[in-house]
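A single protein chain has been removed from this complex, and every other one stays in its place.
On to subunit A.
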């Protein structure tokens, strides 16, 4: 009897295991579903409220919201919800003609008054808005929107293409919780349900710009890059964004996958806090010089990143090759600088000391982008060779913004888009313009250089393209000379899609993932 009991038990376990295995393999999709699209993304937003944090990016990426202008694949500003625009002779008034026939996803037509209400809402609710431009007045008349600015704003259409200024139906708000249910926008899809881990979109029946091919779009957030790659391999999702460097090789089969790889406008940099040990320019220069960035990008990241040097990536035309990095890789110089700054290894543990204090630096990183911890560990290893003790602190992405603003770091890694307005002015301002009592909150490092501030002031009122270009080049050189940050590399970015769908395209701006151009492939 006892033996039979045991046998039954074993059989049961085997059966259970079989059920599990069958369950797992059953989830692989056999046929292309033409009604539902599944997109694997990494989502940082807790809510869909476009004015909170950077959540507007998600609202735009998921195809809910659109703005007055958009960036094309070369980062030129193109009309979107605005048909055309012009600037007055005194450079203080911009006039936008709002496209006729556009409707919000609740059927309400889009007019200038709705755009005005939406823009004012962004300004009222998000402090970042005024870092783009300040307005005296916004006037709405029929389909004509007029913006009177406080000072000349050369790049206004580019500013308004930023997701922060995407247009929502403000009048729908009392009845609808934008944060939880998603805003009412003009995009091809609208939100059905949203939690951080998964969003479900449905077709916007009133979409103005052609056919919307899918009834439903499921957007699971798969934060781990390798899991995302596996989900795409197994057919769990039809397309995925930002497949990690190490995994791109898995999608070489052209019959199964389409890989859209482009040089992005992003830069991976480590902000350097100027208040701690890295406040000493020599120590800072020594740190940067110790990092062999060529190897990080070409070997470890297999060439999916370009070697870092300056704030603005070489994909934009700001004379990247002419910029001189005073702190290029030179381990001897690094050691010498540290010795000049008075750091010595007195106890023989390989870490330098000065006045009884160890040369320790906290390096804050987050893991939702696969390359960041890799860079951090490579830097840690290189810096140790000259006597730095780098302590890596992994934190959740949501803490990064706050830590950056409060300056709670020695080094803080970020993967930042440098030209979210089609021009790197804002990016340079955010991180390196002097922060006086919190008027430039993104610069939490304490970095300040009056010469740079002067250039920034000049840049903000310069319209001439050539002059702007030269000013931006000058600004970059000052930042590099000061060793204000460690520029690690410039990523490529990608969308990889199954060949069962077509039209998935990555844009350099990284704002447009889900569009109505993505549709089932013709067989």
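The definition used in the following text is that a contact is a pair of C-beta atoms (placed from the backbone, for glycine too) under 8 Å apart; a residue touches a chain by one contact, two chains touch by 3 or more; residues count from 1.
What we mean here is this: contacts and distances are computed from a predicted model.
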item: Absent chain [UniProt protein name; select from "Phosphate transport system permease protein PstA", "Serine/threonine protein kinase", "ABC-type transporter, integral membrane subunit" or "Heme exporter protein A"]; value: "ABC-type transporter, integral membrane subunit"
item: Candidate in contact with the missing chain, chosen from A:296, A:487 or A:512; value: A:296
item: Contacting the left-out chain in the complete assembly, out of A:117, A:231 or A:250; value: A:250
item: Touch criterion as defined above, residue of A:95, A:330, A:360 or A:380 at the omitted chain; value: A:380
item: Contact set of subunit A toward the excluded chain (per top definition); value: 225-226, 229-230, 244, 246-247, 249-250, 292, 295-296, 299-300, 370, 373-374, 376-378, 380-382, 384, 391-392, 394
